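For reference, the structure I am asking about is given below.
Every protein chain but one is kept in place in this view of the complex.
Right, chain A next:
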Amino acid sequence: MVFSSSYVWAEYKFGDAFFYLKRQILFGGVGVIAMFSIMVIPYSNWKRYSRVILLICFIMLILVLIPGVGLVRGGAQSWIGVGAFSIQPSEFMKLGLIIFLSSLLATSQKYITSLRKGFIPCLLLVFTAFGLIMLQPDLGTGLVLVLTCIVMIFVAGARLSHFFGLAALGVIGFVLLIASAPYRIKRITAFLDPWEDPLGDGFQIIQSLYAIGPGGLMGLGLGNSLQKYFYLPEPQTDFIFAILAEELGYIGGIFIIGLFLLLLWRGIKISLEAPDLFGRFLALGIVVMLTIQAMINISVVIGLIPVTGITLPFLSYGGSSLTLTLCSVGILLNISIHSKI
């Protein structure tokens, strides 16, 4: 496979303590095994079980909101399970919804041009999932989910006029969302001028820029990051790209961005060569999800958009995230196998 090179990055971890490294290797190992296992499962099976998968995902999303069942970490009730073996239902929901939406769009593509029979029902489904995720709240994951689904609906053939209407609604919705959680306003103002409140809301962006800036062309060298020494919060998860740009410089940063571009290109190619519509939408959905997530993450890190709290696929530390990412790559690979026949 052409992009098998990309998952090698999943093995690689920038965390400075063995604790993270070991766990990341463990999850990476589990993920790789899962990826290869899923790779041999014909993707048509996902279509068959898409309703069940979606149902399970919705149940989990509701469960996580129940106090005592869901675990609160970093201000959001996003986790389910016990200790190290906890999972993020919203991560599963992303993949689950992509599978279901692919199935739905493949079987009922002819309705997509209709506002009432196609466009609105699809969006209702998407925004129900989004709403549940926002109750945790987890803006980053919700955003990825919505954007990915909209791209899928767009590709399936929905009318452009419908999208303009949606965009108008989106603006209104965005304003309402901001209004509902004051901390998001602060994140946006902090983004506009992080130095206005360097110890408060601007802190993460400033620390992130302090990592990236000194990186220069070649970087400080692997392992030589200074910002990871407690200056930059969560260097191994959301802000891993900052450390990478600090240690490996512009060259390293461009290399990673290039890999995501390669992933996108290969994914698009798989999508175009897929034997059926379900495979086409599923491959597209998966690759768009991974790419959008990477774009949002890197944009946050380099101060292009406000802080949303989202991991960088393949690179960030995080069990559910890495495993799910690798699983989705497994599905992509299976579609790839079928397309070559």
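In this section, a contact is a pair of C-beta atoms (placed from the backbone, for glycine too) under 8 Å apart; a residue touches a chain by one contact, two chains touch by 3 or more; residues count from 1.
Everything below uses one rule, namely that contacts and distances are computed from a predicted model.
J.: Which protein name, taken from UniProt, belongs to the chain you can't see among "Protein FixC", "Pyruvate dehydrogenase E1 component subunit alpha", "DNA polymerase-3 subunit beta" or "serine-type D-Ala-D-Ala carboxypeptidase"?
T.: Not shown, but named in UniProt as "serine-type D-Ala-D-Ala carboxypeptidase".
J.: Could you tell me which of A:89, A:279 or A:303 touches the chain that is not displayed?
T.: Residue touching the absent chain, from the options given: A:303.
J.: Touching the hidden chain in the complete assembly: which of A:34, A:56, A:125 or A:155 does that?
T.: Of the listed residues, the one touching the omitted chain is A:155.
J.: With the full complex in mind, choose from A:29, A:165 or A:213 the residue touching the hidden chain.
T.: The one listed residue touching the chain not shown is A:213.
J.: Taking the full complex into account, find the residue in A:49, A:127 or A:250 that is in contact with the omitted chain.
T.: A:250
J.: Please identify, in ascending order, the residues of chain A that touch the omitted chain?
T.: Within chain A, the residues touching the omitted chain are 109-114, 117, 151, 154-157, 209-217, 226-227, 229-231, 245, 249-250, 253-254, 257, 260-261, 264-265, 268, 271-272, 277, 280, 284, 288, 291, 295, 298-299, 302-304.
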